[in-house]
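Every protein chain but one is kept in place in this view of the complex.
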Amino acid sequence: MPASALLIGASVASLNLCTDEYLLLLARPQEVASVSFLSQDRQESPLWRSARRFPANRGSIEDVLVRRPSVVLTMGGGGRATRLLASRLHIRPVELLSPLSLGDVAANLRTVAGVLGEPRRATPWLQELARLQRTSPTKAKDTLWLSGGGQSLTAGSIGAQWLRLAGLEQRPLPGGRASLETLLVRPPAVLVQSRYRSAQVSSGERWLDHPIVRNVRAQRMAADGRRWTCMGPLMIGEIERLRAAQR
Amino acid sequence: MTRPTALLLAALLLLAALHLLVPLGPWLELRRSDPGLASLLLTEIRLPRTLLAAGYGAVLGMTGAALQALFANPLASPDITGSSSGAALGAVLGAYWFAIVDPLALAAFGAGGAALALVALLLLAGRRSDTATLLLAGVAIALAAGAATSLLLALAPSPFAFYDSFEWLMGSFVDRSLPQAAAALVPAGLACAILVRRAHALDLMALGEDVSASLGYPPRRVAVEVVGLSAIAVGACVSVCGAIGFVGLIAPYAARRLSGGHPGRALVPAALVGAILVVLADLFVRSAPAGRIVPVGIVTTVVGTPLFIWLVVGMRRRLTS
Partner (left out) sequence: MTSLLSARGVAIDGRLHPTDVDVAAGSLVALIGPNGSGKTSLLRALAGVELSRGSLAIDGEDVASAPPARRPHLLTFLPASRDLAWPIRARDIIALGLAKADPGRIDRLLDLLELGSLADRPADRLSTGERARVLLARALAPSPRLLLLDEPLSNLDPYWVLKTLELLRETVRTLGCSAIVSLHDIDRVGSFDRVLLAAQGSMVADLSPESMLASTELARSFRIERGESGWRVSRA
């Protein structure tokens, strides 16, 4: 693919909810060929309004082929040969890192901006991220992040790293799961509860309805679970909100 | 070739052509704007998908028929005997824990997993056990393998492994490449070609193991061959497409109606019926409304479960009559 074509205007298709995020945040509308159907779902992505302007795909390269993208963004792959197929179809496959650290998020931002031909576009995001890291509170409160069924974050995981930027230290839990007993006997200082699909019935939601969970003696904050699915750049806004909620 | 077999083959070719062309809209649209890309769409994306759907279906049908003949039980099949689950376990182990990328090497892992599952079944249930023992042993192995697979996926170094699990445990033909299709279908095809030559021996097993042995087909050797060849064929397909259930149970049943009840003569018709069933299921998946992904294994299970129940009821009625 000649570099000049990149300058003329890449047409990028994203096959994955998490890669959609980078594309929707960094690309101009004419540069987006397609996003995954999940991004158009209000319950799955905060960017659903802008995502709905674009054709949806079901994660398969066949779905986006008719849009003639020049680049396809993927993350993970499983048994699929999406990247190989893309090459054979003369589409440039770009794989983003599944972020295990904040550095990975930064790398993905730079990659996507580069694919769009303007590395500068990542700069504001990178600067925001760096600022958050610089101003990270020195002391952190004992925190439990909770979603359906007691699911929490693993200490040291990228979710915990984001949380730390808000001055909240995720307590290490066995199996990454909070038990009702823990909430009763050793409640955290702060409870961050994910509101992901909170209106829908599920066994996970019923767990969150338990009296012990509802009456935990802790400072409660709500988390927009959608942003925590991908742990990507949308977390920057989330962390700023969590910081503000503590002031 | 008998007339029913010829009809089945014609039906399969028709469905396969349909599977290649549906959805027609995007292909026609592409042909107008970029004919080169349109033909690539057919050859690089749709062709492997159709080949895998038909081939995997044929493998499930034929190995199902062979396993039913071997176990003298119409409820045996690659999924119920735990063979498919074992194959998925092998493939997941290879892909996420040994970082195997080469499709052929992955197929070998799948075959190994399937073989281990079938060996475990033979050890647990023996060859001539009653239906209950066979089913319980097969279900136990399938559950154990499925649980192990889920555990491996949950603990895998790659965080996406867990989200991939529904493709491994419920099957998918999406975005499979021609090299992948070759890695699955060449070993599977060879194994099935050899398996077909055992058809007469499997027919003779209907008269009992002793008669079959007296006629020069020792049951143990036939069992090892059928188990080994089935494991290779199923394992290779599962390593590329994940586990698909019920086809290996239903296709042989239909095929035996055509072969007059002969279990060995049903091998080829079962392959054709299996191929038709999977291509149909994948046609349904491809036509499903955009916004929802239905794994092909769900379609086969939804259709196959009532048929399975009907089979069990029929068997019970026959036993008590």
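Should a chain be cited, it is by its letter among A and B, assigned in written order, with residues numbered from 1 in that chain.
In this text, contacts are C-beta pairs under 8 Å (C-beta built on N, C-alpha and C of every residue); 3 or more make two chains touch, one makes a residue touch a chain.
Worth saying up front: this structure is predicted, and the values here are computed from it rather than measured.
In the whole complex the chain that is left out makes contact with B. Of the options B:19, B:176, B:256 or B:286, the residue whose C-beta touches the omitted chain is B:256. Summarising the interface, chain B meets the missing chain with residues 72-73, 201, 203-211, 213-217, 256, 260-263, 318.
Simple rule for what comes next: only the chains that are shown with their structure count from here on.
In whole angstrom, the spacing between the mean C-alpha positions of chain A and chain B is 37.
Residues 37, 40, 56, 58-63, 65-66, 68, 75-82, 84-85, 88-90, 98, 100 of chain A are the ones that touch chain B when the two sit in their complex. Against chain A, the residues of chain B that register as touching in their complex are 26, 29-30, 33-34, 37, 40-41, 44-46, 91, 95, 158-161, 163-164, 167-168, 172, 174-177, 179-180, 239-242, 290-291, 293.
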